[in-house]
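Omission of a single protein chain aside, the complex is shown with its protein chains in their original locations.
Up next, chain A:
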Amino acid sequence: MSQKKSRSRGGGGGAAASGDDHEDLARPPPLQAVLLADSFTLKFRPITLERPKVLLPLVHMPMIEYTLTWLESAGVDEAFVFCCAHSHQVKEYLDKAGWAGKAGAGSMAVTAVESHDAISAGDALRVIYDRGVIRGDFVLISGDTISNMSLKDALQEHMDRKKKDPFAVMTMIIKHSKPSILTHQTRLGNDEITMAIDPETKELLYYEDRADNSHLYVTIDKDILTNNPTLQLHNDMEDCYIDICSPEVLSLFTDNFDYQHLRRHFVKGLLVDDIMGYKIYTHELRSGYAARIDNFRSYDTVSKDVIQRWTYPMVPDVVSNRDCSESRLRRQGIYVASDVTLSHSAQIGANSVVGSATSIGDNCKVLNSVIGVGCKIGKNVFINGSYIWDHVIIEDGCKVSNSLICDGVHLRAGAIVEPGSVLSFKVEVGKNVTVPAHSKVSLLPQPSNEDSDEELEYADTNSGVTDSPPFSSMRSSGDQAIVPSEEDESGTSETGTCGVVGYIWTSADTGILEEWRQSIAPIPKEKLEELERAVSDEDGSEDESNNLILQDKDDSSDSVVEDDDHISKFEKEVEETFQRAMGGGVNRDNLILEINGLRLAYSLQHADCAGAVFYSIMKSALVAAQSTNNTLLKTTGEALVKWKDLLRNYTKTVDEEMEILLKFEEMCQETTKEFSPLFAKILPFLYDTEVVTEDAILRWAEEKENADESDKVFVKQSEDFIQWLKEAEEEDDEDEE
């Protein structure tokens, strides 16, 4: 209606628009939105091999549904859904859900735009530009964004600014969120962002989204500072990935055909290269919710937010579920559909959702989890913090914690799914099989090289390893990737039946060490403690090079601390490497290579290596051993025999052997006191296995002679042995004579 009116008035004279007697008339052409139904990342692999990310259910509803619903409620008149990977599925969904072809008054028209060769957001926008469908300012959003914010203020701001300054081409929505000091990521699992904003105009002046701690400093260009005497540096903002763009943005993408990533290329390009003086502004969201599901952790976080009703009105009991009866909200954020078969002895804990036609057996316990439609859950099943999609069968006695389980998965009796796992569609897990933490299982093999039809990781949004080419790492791991369907490391052979039907994917580019950052599982305690330590270690190593002052005296003491730290970090890394080797897999030669690599990286001596390796071996023995001294002695012996070749690699001279002895002593005194009573017994053993020679032991004893009483404890303990060595030496001498 309003459009018609404005058209008839428009004929009278364009200038009349300023005289607006009715607000609607002053409004420019209909508000449009571009929705990218493809994230162009691989974060949700292996699930996204079979279903596009935007159709993955988030608390029973596909993500794109949230996005479209929000766009409609925010007053968008026309939305273009750009689909690439699995485009037919997306289109099918749009048809089925009644979005496409809906063109009544007051509702949003949805058009699908399809392309098969786009590999990035940049390509997608170029396709949109070629279609020539965007006529005015538009909202750019990706199909995995959940929000309930009001766009009105942001839009108004954008329009006003554009009137004054035609170069203001984009308004970015940001939200306050303080990243953890320990993990440097937000609660959504994104890396922290550093941005500089002019407090007056809200212009974005600097944007950095990599948690690359190798750069200790944020460097702000001198020109920025001379032009903006005041600027705010934020680390406590989160990018909502909702942008209000002018049509110029599309042509900018077309002009700069190498722009792929929205933030990394486009925003950086505008800010750094200063193309044509275009500017980007920000709008801080103060009320309302907005978050993008970028990885498994944000999937978890956002799901919880939905259950806790932060996204109202997009909450389970308000948004009607098409294929089932509505679910009702009970106390403590429990939503249970009306036709759920729930055993009386089953317990549903707080913040859980159970879909319709699902049956839950006796003595089950469901905590903080979402269970889909038509699932069959047996007896004595324990489910905690997990997302179980539709038609999943979980037999008796299973245990699932902090994992994502897709449609049609079958867990046989007694299966255990450890935290952080992802079981893709129709995977079967055998009886009493344990799926180890952070594993990803799919019926489809892990792709070993590029397949152009799928989502491609062009510019991986946030992982720390952006510099490496996207697929090389996967290819290298491909050698061991395809695990035959009957295999699992954790002793499945006893069951007789197959372990897991499906391929266990090796973790792709992020590597096992980084897995904790973005998985559903909470960050392990040890990791946090480790980070905590790292943070307090770093304390005080402030750099002062930017100041005009000479180095202070106290800085020298800092550097000593740093040195200590340096070695302990090295030791920790060696230990980790070693443990990986123990866990199996790593070849001994490779292990030596790796340790040498570490040594070079930390620029340390051979002797330090010897100490570190010895430390790791002893530590491993300690871990394996039970409490009694006898077993400890035994395991130590075994470990030493097993790894003596490795150690000998580093004990080429007496100095290095000495280092081992000193290290051993230090361990007994400080870190692993368990060894202290066994010192005298292990020492001969070291001699027997030729890890240390008698020269080293004698020199060590000599050196310690003048030391403090407290230092001599161990020399005294092993006095007999040393005595024996001395005599033996004399005998040798005599023999030679």
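One rule holds for everything that comes next: a residue touches a chain if its C-beta (ideal position, glycine included) is under 8 Å from a C-beta of that chain, and two chains touch if they have at least 3 such contacts; residues count from 1.
The working rule: contacts and distances are computed from a predicted model.
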TODO: Write down which listed name, "Ras-related protein Rab-4", "Translation initiation factor eIF2B subunit gamma", "NAD(P)H-quinone oxidoreductase subunit 3, chloroplastic" or "Cell cycle checkpoint protein RAD1", is the UniProt protein name of the chain that is not shown.
DONE: "Translation initiation factor eIF2B subunit gamma"
Open item on the list: Touch as defined at the start, partner being the missing chain; which of A:234, A:440 or A:663 qualifies?
Closed with: A:234
Task: Among A:142, A:186, A:303 or A:616, residue touching the chain not depicted - done: A:186
Open item on the list: Touching the hidden chain in the complete assembly: which of A:329, A:342, A:528 or A:622 does that?
Closed with: A:528
Open item on the list: For review purposes, identify every residue of chain A that touches the missing chain, sorted by number.
Closed with: 176, 178-182, 184, 186-187, 192, 194, 196, 199, 213, 215-222, 225-226, 229-237, 301, 522-523, 525, 528-529, 532, 536, 538-540, 542-544, 546-550, 552-554, 557
